[in-house]
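Questions regarding the structure given below will be posed in turn.
With one protein chain removed, the remaining protein chains of the complex are shown where they sit.
And now, chain A:
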Amino acid sequence: MAELQFREAIRAAIDEEMQQDSTIFVMGEEVAEYDGAYKVTEGLLDKYGPKRMIDTPISELGFAGMGVGAAMNGLRPIVEFMTFNFAVLAADQILNHASKIRYMTGGQVKIPIVFRGPNASAGQLSATHSVSYDSMYAHFPGLKVIYTSEPEDAKGLLKSAIRDDNPVLFMESEQMYGLKGEVSDEEDFTIPIGKAKVKREGSDVTVVAHGKMYHVAKQAASQLEKEDVDIEILDPRTVKPLDIEAIVKSVKKTNRCVIVDEAHPFGGLAAEVGYLIQREAFDYLDAPVQRVTLPDTSAPFAKNLFDEWLPGANDVIEAVNTVTYRK
């Protein structure tokens, strides 16, 4: 096992795949000369040259479209967005083209493309730079969405994403790029898309948490442990396709579920998981499924309001208390 930063794990995945497949190239703002806005692609320009490490103008719609075109013509682009908040400009390419071309051509044209970059909030960046987009993209057929919480998951799943013949949105977090974690040394280590992982075994409540929220759930777990409440944390890792089987298996064991999601509540992952649990595990539920999400309001700038807005460990504890009838 090697201890890698999140950014190093992503870089390793890109590097390893680029070495094996010359059709893979990286495109985005500042990815080449500047080594990446968050230094994810550091050193790759020197290694692979300007034909495979391409700096683009500040024009998300333009380079996302170029990426889709390249994918249609047999290349395997990795398109970096400086954040998915900026990818909104490229939404037409992602939602109307990347996701639908394979379908509309009756399967004749594959779109092996990865759109990657940081997702959701990262401190006081205000309303337009703090949105979590994983649930939104997962809404659309034809897209796969991954939002990992730890370096090893990031490496294993990004490699799988690059190899996938369908468009994959691979989400990260500015706040997690420096996060260190053990990453498998196994040669050609990959994690299959669509497999959740139980990261903390527990008997009382299943807490479903991914991305940055996994770390919030972990904090809540250690506080709840002191009160003899033993939560099981399940990280879906892939938002779509969702590993509902693993979630249901865990809920059947604990009889209670809390979903922690850094998205707005309406129609998000939390809503979907809640629906699926009631359908698949109705007779195993001892309490209505609870969710901890952002409020139905945009991110505030002021620190005190922002802290209130973002789900924290206390919100998770309260939801756990509700499903265990401890209050």
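By our rule, a residue touches a chain if its C-beta (ideal position, glycine included) is under 8 Å from a C-beta of that chain, and two chains touch if they have at least 3 such contacts; residues count from 1.
Going forward, contacts and distances are computed from a predicted model.
Only one of "High-affinity branched-chain amino acid transport ATP-binding protein", "Ca-activated chloride channel family protein", "Phenylalanine--tRNA ligase alpha subunit" or "Acetyltransferase component of pyruvate dehydrogenase complex" fits the UniProt record of the hidden chain, and that name is "Acetyltransferase component of pyruvate dehydrogenase complex".
From the set A:Val109, A:Val198 or A:Leu285, the residue in touch with the chain omitted from the display is A:Leu285, counting the whole complex.
Residue-level contact of chain A with the missing chain is found at 255, 264-266, 282-288, 290-293, 295-297, 308, 314-315, 318-319, 322, 325.
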